[in-house]
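Omission of a single protein chain aside, the complex is shown with its protein chains in their original locations.
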Amino acid sequence: MSEVALRGSEGSNSRVVGGAPQRTALRRWIADAPAAYLLLLPVLILFGFAVLYPLVQTIVLSLWDIKGLGKPKFIGLGNFVALVQDANFRQAATTTLLWTLCTTAISVGAGWGIALLCALAPRQTLVPRVIIFAAFGVSEAVIGYVWLQVYRGDTAGLLNAILSGAGLGNLAHAWLGDAKTAIWCLIAAYSWAQTGLPLLVIFAATQAISRNVLEAAYVDGATPMNMMRHIIAPLSMPGVRVALFINLLGSLRAFDTIYVLTGGGPVRSTETIGYFMFRESFTQFKLGYGAAATLILLAAVLIVSIPAILQRTKSTT
Amino acid sequence: MNGLGDAGMRRRTMLAVFAASMLLSAAPVSAQDVSGDLVLLDWASGSEQEMIKALEDGFTKAYPNVHFKEINLTVQGDARGAIRAALQSGEKADLFINTWPAFRKELADAGLLRDLTSLWDSAKIGDNLSDSWKALGTTDGKLYGITYTYGDRSGMFYKTATMKKSGIDAQPKTWDEFVANFKKLNDAGITPIAIGAKYWSHAEWFESLYEHLNGVEKAADLAAHKIPWTDDSVKNTLRKFAEMLKAGCCGTAESMLANDWDTASDMVFVQGTAGYQIIGMWNNDRARNVDKLKEGEDYSLQQFPAMGAGHDDVSSVDSKEFSAFTDSANPAAADAFLAWVTTADAANIVARAGLASPSNKVDPSLYGPVMRIAAGAVSSSKVQFVLGDLLPGDLVDEYRVQLQKFLQDPSDATIDSVTQAIEAKAATFD
Partner (left out) sequence: MIGKSPRWIPYFTWLLAIVWVIPLVGIVVTSIRPESDTILGWWRLDHVELTLRAWFEVWGKYKLAEGFWVTLELAGVATLGTMILTPAAAYAFQFLRFPFRRTLLVIIINAFVLPAQVVVIPLFTLWRQMGLIDNVLAVLIPYVGLSFAWSIYLVKNFLEDFPRELVEASRIDGCGAIRSFLYVVLPNSLSPIFAVGILQFLFCWNSLLIPLLFMRTQLPLPVVFAQISGMYDANWDLRAVAAIVTTSVPLLVFLIFQRQFAGGSVATSGSKE
């Protein structure tokens, strides 16, 4: 009985006839294991080196008190306790929340909108796409320098020069020196640069849409704008998800732009957790403290992302 | 730029190196004795890097059997991160450029630097460098660094045209004259002082004020945390600073906080919208090479005004020194270099590069007019290293950020909270 059942269920969706559904499920579960692991082996090896080993080291480091090149002291969870009590860390956390939400919303939103428009006229919009992507391709430090010239406080700054030229000279401001405006200027500069990625990825998604679907809609009398709203936009969701993921997590790691534009100031008002981590780990060489901060950040992200990932992967089993 | 390519480094045990260096430093070395590879851990860049190369070439001329090599570190921002990483990775070098006394202490405490006290005596470095430079290179009673260049951090740069425009004929010598001039400058539409408070250069004013009001010994005590940051000396300095701010010296807090030292420099030299700036001597290079101004004619330097508290012969300084590593393959050559770098040849290379040399043997005619003023002022002062390079670890960050907070609101209440915050941080280092 079980032999027939097993043979019958091999590689097809047919139901098991009488008996041993668990064994079949197990069989199915590991059916592809050899192939899967073969495909994944190089990935796992490289990943192990590049990520897992440093992660383990980070966990180890977070348990020590390290100041510069002096002798490290084992302090167990001392770093974590200190972090939670550190007002700067808490301030960085709230700043990061604002920073991440705003830059991601703006860059992904703008990238999505522009990608949808470009999808309707791919060839004619090539140059604009290249330009917007170029802003993404420039390194973070250069972005910082370029926007520094825009935001410079006196009339030597492009923004102030434009305002004065337009007769709005009284709005001219030391944008980066004012704790109220500095963070928004930073968000604008960073979003300007980051829009290129959602644009690329979402546009690629739109170009992967089957022509059949679009042709069928055309035959049914849909206008391009209709197609965009009802077909292209929904089908671009894979790209949107990816863009959200990359931009959201990428914004957590922003450093150079912040360093060049405000140095985390004024008075730490633009210091994000990514900046905090870099400062503690790299500049101050408090490796244990920086490692603990990283782990807290990782935990925060895990809490949010695990349910999301599990939910998506459930549908493919 | 040479990289460290071949495996020409021979490694000895620490003990053997110690023994060897003790022996070698006891006997004078001649140019022929010293040979082999000499490795410098070099993180300089731009025009400073060119000067280092010139020093290396000069040394190899005097000691032809030595082959100078470099481990070149490309650094971003604070170089210490990259240097620590290099050292931890096992990079081996004989010599090293240092500009932070705090870093010197860190390395010395970790046993990485060689004690040069005996070298000072045996190579008679004291003939070329005064004892105040020896003191500057000393940590915990031991000499670790031979200073090869320094900068005056109590000099105020100004542009002659701006002064003329505001009707200031003679540069102020006393504090009261200085502050009185603010009105003339403001009336001419010029911000009297350009302070770049974005990162660190606002601390220059605090430090020069402190030293002039309280003396360098007290400043040294503060840096070593022998007196707390909540001490009256600190609060009085901040109150004086607040006076200066209220007298209309510096524009709005936002404009100070938005600017780095180079923007402030532009305000003084290029736009002519500001009167004075206290910043290091690299600004001299910037004025000459980037802004294309004539040293001494278009711009000049005025030393910090006298405050009449009995401490007017002081200067805040920065410096760069060469240090020797304990785990070094060629200590003989390293010692020879350290001794040579204070001689006339080396000093003149430094001077020709537009930097100041602490050596007595330097030819002062090589200095430009502004350099001469700075060198003269420092040589006749008691000196104190800038706190930004001296304070341990992230106390520096806290110090700078709290000063930013002070600039936003220079009231007495802020002075109290700011000093408390710095003190709380400093206490964690004891």
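Structure notes:
Going by the order they are written in, the chains are A and B; count residues from 1 in each one.
What we mean here is this: a residue touches a chain if its C-beta (ideal position, glycine included) is under 8 Å from a C-beta of that chain, and two chains touch if they have at least 3 such contacts.
Given the structure is predicted, the values throughout are model-derived calculations rather than measurements.
Screening A:Trp112, A:Trp175 or A:Phe278 against the full complex identifies A:Phe278 as the residue touching the chain left out. Interface residues of subunit B with the unshown chain, by the touch rule above, are 1, 3-5, 44-49, 71-72, 74-76, 82, 85, 88-90, 262, 266, 270-271, 280, 282, 285-286, 290-292. Interface residues of subunit A with the unshown chain, by the touch rule above, are 11-13, 28-33, 35-40, 42-44, 46-55, 57-58, 61, 114, 117-139, 141-142, 145-147, 149-150, 152, 156-158, 161, 192, 197, 200-201, 203-205, 207-215, 218, 222-225, 227, 235, 238-239, 241-242, 245-246, 249, 252-253, 255, 274, 277-278, 281-282, 287, 290-291, 294, 297-298, 301-302, 305-306, 309-310, 312-313, 315-317.
Keep in mind that, in the parts below, only the chains that are shown with their structure count from here on.
Look at where the CA atoms of subunit A average out and do the same for subunit B: the two points lie 41 Å apart. Residues 77-78, 80-81, 84, 87-88, 103, 106-107, 109-110, 112, 197-199, 252-260, 263, 266-267, 271, 273, 393-394, 397, 401, 404-405, 408 of subunit B are the ones touching subunit A in the complex.
Taken in their complex, subunit A has these residues touching subunit B: 67-71, 151-154, 156, 173-179, 259, 262-263, 265-268, 279-280, 282-286.
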